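Worksheet: one structure, shown below.
All protein chains but one are shown in place.
This part shows chain A:
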Amino acid sequence: MQSPPRKTRTRRLPYAILGGGVVAAAAIVGGFLAIPAVSGASGAESSATEELDEVTSKPDLGAPRDPLSPDELSYAIHLASTDESVPDDVTSVDGSDAPQVLSVDIANGDVDATGRLVDVFLFDYTSNQTFLQRVDLAGGSVESTAKAGVQPPPTPDEVDYAFSLFLDDAVASAAVRAEYAAVTGDELESIDQLAVTGGAFVPDAGTLGADACGLDRCVEMQFRVSGGGYLDTTGFVVDLSAKSVIGIK
């Protein structure tokens, strides 16, 4: 419930955008308001969720270490995504022709640099590579480094997709479905029935069964049912590169 981008959608329409984050934000506010005795929480106000305009020419720029304005954010993603360093056959998590945008931050480099530098992390599901695009908003240039096997945190977008893969795998999801039914009395049919978070899964020497995740982009997930309990999700990870669910120990 803390995840702003959680989108309202059904399993039958898995990849349609239904109002995006606006719906999600409203749901979050509703969630806080619905909890009566939580001290403090009800007073917190966020801005409205803004769907950013596409910005393809240089906007007004802030000071080097200022937070990014909406236009700067959008322009940074534009420069990072359209740079020649991005392969022509780049794909996102749903297989479509675009890089997956992972994160956009003020550059984690020399704090005294005078340019307006932004770090945009992208993932290319075709080459299975993470791209760090250091974008100079002032000059419009991109310094790109890329590597396979580097796994920044998955975005809510990717976690949504991973959940769909998991739920669509009847065998892999059987135990979780059964636990959900036992706890709630209902069938688990949609991500909307759970609060779902996901982290980058990087196998270590002690993990069995997940060797593919050394290079593939893998997500481990946590499912929280309304009321606070967690379902046991320790036995699997979702390999987003291979679009499969992997059992682990």
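By our rule, contacts are C-beta pairs under 8 Å (C-beta built on N, C-alpha and C of every residue); 3 or more make two chains touch, one makes a residue touch a chain; residues count from 1.
Convention: contacts and distances are computed from a predicted model.
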item	value
Choices "Phosphate ABC transporter ATP-binding protein (PhoT family)", "2-oxoglutarate ferredoxin oxidoreductase subunit alpha", "Fumarate reductase iron-sulfur subunit" or "Amine oxidase" - which one is the UniProt name of the chain not shown	"Amine oxidase"
Per the touch definition above, residue among A:Pro59, A:Pro87 or A:Pro156 touching the missing chain	A:Pro156
Sole residue of A:Thr49, A:Thr126, A:Thr184 or A:Ser244 that reaches the chain not shown, by the stated touch rule	A:Thr49
Touching residues (missing chain, whole complex) on chain A	2-5, 7, 15-17, 20-21, 25, 39-52, 62-68, 70, 73-74, 77, 81, 92-94, 96-101, 103-106, 108-112, 114, 121, 129-132, 145-147, 149-153, 155-157, 197, 199-202, 204, 206, 220, 222, 228-230, 232, 234
